[in-house]
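Note that this complex is displayed minus one protein chain, with the remaining chains in position.
Presenting chain A:
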Amino acid sequence: MTLFIQELKMGRKQLLAWTICIGICCFGCILLFQGLEETMEEMGDVYAQMGAFATALNLDRMDAGTMEGFFATEISMIFAVGGAMFAAMMGICMLTKEEEGHTVEFLNTLPFGRNYIVVWKYIAMTALIALLNGICLCWELLGFICAGEMMPLRELLLFHGAQFLMHLEVGSICFLASVFCRKKQMGASLGFAILLYGMDLMCRIVPDLKNLKYVTPYYFSNAAEIFINGSIEGKMVGISVVVIVFCGCAAAVLYKRKDF
């Protein structure tokens, strides 16, 4: 618990910065919708003629002229990519910051044990991701209240549950990668979060790449899919859970074998 509190304290500034950025973006976009409502209705017709691109963004199935459609096709994207970038950054920094800052010797010579260090650092990363999701959800709800339009709560919560899982998966992969790094690979981790988003777009546009949907967690956590189907694909959630568990366990095993 000592280490967990310590990690939360150290991550609080980044959490604050990212929740403000993503949360305010979402909040602002929700408020903007009222002013854009008419334009978005016209844009809906344009989007419908954009073929594969419209399919990739689910604009063929959701009406961007409604708050629900606007949220599912536009705002959710900001939240998904922003949150994944934050998760990737947290994941890659959790272990490598000790080596880069030369504090690894201090930490590992306290009677914690390596398993304890990995487990509590992982829990701290999960908590920070959960906090980001929770705070941003609050910003969105505030936006809906201010805009006077409420989203279907069940779907909204389902979407945020899927987003949390997706962010945790991205964070877990980066957490595992951080075991192999001596320096914080911030650029690579942010790139990785964006690459997964790119994969989601590609597997929706190019039929030959449809199997990429099993690789990118953006696929199952897509807002439009959730709002249309009212559910998340169980198989995809299962894959995500397996990846998360594997990354956590592999990180613990490899960290234990590491020389400092």
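The rule is simple: a residue touches a chain if its C-beta (ideal position, glycine included) is under 8 Å from a C-beta of that chain, and two chains touch if they have at least 3 such contacts; residues count from 1.
Here is the rule we use: contacts and distances are computed from a predicted model.
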Query raised in the report: Can you pick, from "Lipid II isoglutaminyl synthase (glutamine-hydrolyzing) subunit MurT", "GMC family oxidoreductase", "ABC transporter ATP-binding protein" or "Cell division topological specificity factor", the UniProt name of the chain not shown?
Result: "ABC transporter ATP-binding protein"
**Report entry** Hidden partner chain, touching residue among A:35, A:111, A:207 or A:234
**Finding:** A:111
**Report entry** Residue among A:180, A:214, A:246 or A:260 touching the omitted chain
**Finding:** A:260
**Report entry** Contact set of chain A toward the excluded chain (per top definition)
**Finding:** 2, 6, 10, 101-103, 105-106, 108-113, 257, 259-260
